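Just one protein chain is left out here, and the rest sit where they should.
Just so it is clear, A, B and C label the chains in written order, and each chain counts residues from 1 on its own.
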Amino acid sequence: MEIVSTVFMIIGGLFYLLGGLGILRMPDTFDRIQAGTKATTLGAFSLLIGITFAHPDWWLKILLIIIFIVLANPIGSSVLAKAAYLSFEKPSNLVTDELEDVFGGDTND
Amino acid sequence: MITIIVFSLVGLGILFAVIRLLKGPTAADRVVSLDTFNVIVIGTIALLAHVFDNNLYLDIAIVYGILAFLETIVFARYLEGHYGNR
Amino acid sequence: MKYVATFLVLFVIYILLAGWVIDELILGAVIALILTLIIAKYVDYKIDYLLPYRLLVFIVVYIPVFLWQLVLSNLNVARRVLSIDIPVNPGFVKIKTELKGDFAKLILANSITLTPGTLSVDVKGDTLYIHTIDVKGSSIEENTEHISAVFERILGVVFK
Partner (left out) sequence: MKQVLAFIFTLIVGGLMILSLNNNALFTEYGENNPEDTYSDSYIDRDVRDNNDDVIYGESEGLESAPANIVTAIVADYRSFDTLGEITVLFISSLGVALLLGGKKKERMALNYSPNFMLRIGSRALFGIILMTGVFMAVHGHLTPGGGFPGGTMIASSLLLLYLANDEFRTKVQGFKLLESFAGIAYVAIGLAGLYISGYFLENFLPTGTIGELFSAGIIPIIYVLIGLKVGSEITGIIDNFLTEEAL
């Protein structure tokens, strides 16, 4: 049990490190959003599972944290991606951009 | 020993996110790195709960996660409204 | 029915927070009942008699596939972080979905965000707007096949 918990925690730490590296090294904003979200979600997942193996009677609260992260993290990055799309310059190497016509006149006033 | 390894990995992740927070050319980059930073901090608080063997820290992790999510949403909505009219 | 669904959701959240103790269960039921009467008309959770079956399918079929895709996407991110010169051709594409319920579409969009190389930006009606690192197809149908076909099939079973 101890070993399983340790392995999960180290994997979680590695994925957190990957999230930080992805944020640092990816070339444009949307790539950074993708790398950050995916790596930190799996990192939190595996770290929390490791903690559950070490303390089995905490599993209810940890389950709540996992549900919250899996729901909230992608929603946050989607909202952020839309904001970045609407506000800033697009990356220069886009192949297709089928959203141009959709969000063109999306104002409320 | 194990906790030192895990903490150093997590700390490196936080360090890289903070470097992007300082560098980031656009405001969206900074918010992205802040978001990543926050999720890493949630994991760190849970890890502290494990180290101190006290499950009250998990409450703090939940509350921190909720506030971090709200912060991301508020910043994103602000960016949309502020720069969006160009 | 709406009230039952809201009560169940709030009560389950309270149990997850407080643990399985008899005092907490009583207090949680009372609190969930009061809050249900107040907020049921804002949140509008839905429930029906097939819920246990759907939950079972969701846990047994959907979650392993989702976890596998999450691991794959992380390996993909790792590969691209460690060697930056992998050829990419990013783009924004549209895909169509057959799913009807709002919550089903939310789960689909979240799954797409967490799978390799894609990030959902917005949903309007039955169209999902996706940022993808590697544009594979040229038409909406091809992109749908590449991006969301797996989840679409499973979630079609879960949410009918």
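One rule holds in what follows: contacts are C-beta pairs under 8 Å (C-beta built on N, C-alpha and C of every residue); 3 or more make two chains touch, one makes a residue touch a chain.
Since we're looking at a predicted model, the values are computed, not measured.
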- Task: Identify the visible chains that the left-out chain touches across the whole complex.
- Result: A, B, C
- For subunit B, residues in touch with the removed chain: 56, 59-60, 62-63, 66-67, 69-70, 73-74, 77, 80-81, 84-85
- For subunit A, which residues touch the unseen chain? 64, 67-68, 71-72, 74-75, 78-79, 82, 86, 106-109
- Note on the structure: Those residues of subunit C that touch the unshown chain are 6, 9-10, 13-14, 17-18, 21, 23-24, 27, 31-32, 35, 39, 42-45, 102-103, 105-106, 109-110, 120, 122-124
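Keep in mind that, in the parts below, only the chains that are shown with their structure count from here on.
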- Query: What is the identifier of the chain with the smallest separation between its Cα mean and the overall Cα mean?
  - Reply: A
- Query: If you average the CA atoms of subunit A and of subunit B, how far apart do the two points sit, in angstrom?
  - Reply: 11
- When the centre of a chain is set as the mean of its C-alpha atoms, what distance in Å lies between subunit B and subunit C? 22
- Query: Which residues does subunit A have that touch at least 2 chains other than itself?
  - Reply: 18, 21, 33, 37, 41, 61, 64, 75, 77, 82
- Query: What are the residues of subunit C that contact at least two other chains?
  - Reply: 17
- Where on subunit B does subunit A make contact in their complex? 2, 5-7, 9-10, 12-17, 19-20, 26-29, 31-33, 35-36, 39-40, 42-43, 46-47, 49-50, 53, 55, 58-59, 61-62, 65-66, 69, 72-73, 75-77, 79-80, 82-86
- Query: Touching subunit B in the complex: which residues of subunit A?
  - Reply: 6, 9-10, 12-14, 16-21, 23-24, 29, 32-33, 36-37, 40-41, 43-44, 47-48, 51, 54-55, 58, 61-62, 64-65, 68-69, 72-73, 75-77, 79-80, 82-84, 86-88, 107
- Could you pull out which subunit A residues touch subunit C in their complex? 15, 18, 21-22, 25-28, 30-31, 33-35, 37-39, 41-42, 45, 60-61, 63-64, 67, 70-71, 74-75, 77-78, 81-82, 85, 91, 93-99, 102-103
